[in-house]
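All protein chains but one are shown in place.
Chain naming follows the written order as A and B, and within any one chain the residues start at number 1.
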Amino acid sequence: MNKLHGFVRVGILVGLFVLMLWPSTIQAAEMQDTLNAIIKRGEIQVGSFDIFPPWGFMDAQNNHVGLDVDVAKELADVLKVKLTLVSVPTNQDRINFLLSGKIDVAISNFTANLERSKAITFTDPYVIDGISALYRKEARIKSWADLNGKRVAVSVGSTGEILLREQAPKANALRFETASAALLAVQQGKADAMINDYTYTVYHAGRDPNKALAALDQPLSYQPYCFGVRKFDQEWLNYLNFFIYRLQQTGKMKEIYKKWFGVDPHRVSPTW
Amino acid sequence: MHGYVLQFGPVFQEMPLLLRGALTTLHISFLALILSLMLGTIGALCRLSRFRWLRAPAALYVDFIRNTPLLVQLFFIYFGFGQVNIQVPNYLAGLLGLVLNNGAYMTEIVRSGIQAIHKGQFEAGSSLGLSFSQLMRYIILPQAFRVIYPPLCNQFIGIILWSSLVSIIAVEDLGLEAITVASTTFRSFETYMIVTAIYIVMTLTISTALKLLARRFFRQTA
Partner (left out) sequence: MNVPQYVQSSLNRYDALLLLQALLNTVELCALGLALGSLIAFLVGLARASHLRWLAWPAGLYIELIRDSPLLMQLYVIFFAFPLLGLQVPVFIAGAAVLMINCSGFMAEIVRAGIQAVGKDQWEAARGLGMGYVKVMRYVVLPQAFRVMIPATVGLLIGLIKDSSVVSVLSYLELTRAGRILTEKTYLSFQVFGIVALLYYCLCSPLSRLALYAERRLKVSG
């Protein structure tokens, strides 16, 4: 068996070097036409979270509901196609599922930033949210500086994680794969605070049965939520941008937002 | 997939981060090995004991652990206990999960090792007037150790591989660094291929080293 081990190790190292020096192309880049593909198929596949209330989660009857789900339903109605909701497990899977064609569009409280824009394309914002902190009342967090030295739960690959590293480098970060796990950590007292989207923090501060959590009144920074689509998909991007504009112009977005949050949404500047 | 070019370069740039995670994996695995071997020895002695009040709980423990998944055990220790206000920090929870899980398998391994020792050894020892613990310490367990060495090495490899699950409860090991690098470079396939290769290199190196150790130390006695 020893000889086999030696061969295997050498073989793997050689293989790794070959792969590293191999800048191959799998397929040439081509223009996408998701819009027509959806219409022809009669079905749209939308990626949303299923453990991120109130944007995408399971209700008491275990139906997949949420703000993003309502937006997706609206989109499917407008296109007159069937809606298939695809559950996205982690933050970076939004990008992975898009790139691999599992979903046609990602409507999942997706913060647009420049890094992600290198891999996929974002539409115009449909909601302006922000990054904020959900904290245990005794921790008394008011700003980024207060997080230094505290245990802060974040989800890997999220905007919150990136900002925490920049703004509070001395914070003791607990990095979970999903926001749901990070939330549980704060709720149980394993972390003093959690950094995530502003609407999420406010929603969960009120939701704690022990009433031990609080959220900041104002976000620490503002972030746009957009739909995510693949690159080279201009027609689909144009369609979705116009759809978002119509959502806001007709007041439908305000109606959906108020249903889940009880207040009016933050004003999004129109691009049309 | 359209326009996807395999590029390993960005992942290799993050190698220091991955290696730091590998170090965490190694030390949590090593600690888990030592502690679960200790737990396993106690468990084996309990299972072989005359007293029913020692035998039954040990058997129950082994049965329950071996029929439930490690991931669920980890969630139960970290989040489950947290709900009833027993707070276990994440590294400790990961270690505890690995120790309890492998302790059950170690119990069976050590038990079969002890049972493999010829009964004559026990009788000879006790006729020489040795107490039970002296008998165990100087005669039985050293011989049992040699018998169980191969499955023990296998179990150590298993611990290293299954330790990747502690990344799900935020322990900064190789698994979590893999997810981090995948999300910052957007190169998921390449990252996981390289991380898998790192795991393979670790396990092969360690298992070869353990085999060489065996040859050196177990050659002397019959």
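Brief remarks follow.
In the analysis below, contacts are C-beta pairs under 8 Å (C-beta built on N, C-alpha and C of every residue); 3 or more make two chains touch, one makes a residue touch a chain.
In this text, all values refer to a predicted model and were calculated from it rather than measured experimentally.
Checked against the full complex, the candidates B:L17, B:I42, B:L71 or B:V147 give a single residue touching the omitted chain, namely B:L71. Across B:A104, B:V171 or B:V195, the residue that sits in touch with the chain not pictured is B:V195. Only one of A:V88, A:I131, A:L147 or A:I244 touches the absent chain when the whole complex is considered: A:V88.
Although one chain is not shown, part of subunit B still touches it, namely residues 1, 4, 6, 63-64, 66-73, 75-76, 79-84, 157, 161-162, 164-165, 167-168, 175, 178, 182, 188-189, 192-193, 195-196, 199-200, 203-204, 207.
The omitted chain makes contact with subunit A at the following residues, 4-5, 7-8, 11, 26-27, 50-51, 53-54, 57-62, 86-90, 93, 96, 99-102, 177-178, 180, 183-184, 187, 202-203, 206-207, 209, 260-263.
As a working rule, only the chains that are shown with their structure count from here on.
Distance between subunit A and subunit B, defined via averaged C-alpha coordinates, is recorded as 35 Å. Listed in rising order, the residues of subunit A touching subunit B in the complex are 1-2, 5-6, 8-9, 12, 16, 19-20, 22-30, 32, 90-92, 95-96, 99-101, 115, 118-119, 153, 156-157, 174-177, 181, 184-185, 188-190, 230-232. Across the interface of their complex, subunit A is touched by residues 1-9, 12, 78-79, 82-83, 87, 89-90, 167-170, 172, 176, 179-180, 182-184, 186, 188, 193-194, 197, 200-201, 204-205, 207-208, 211 of subunit B.
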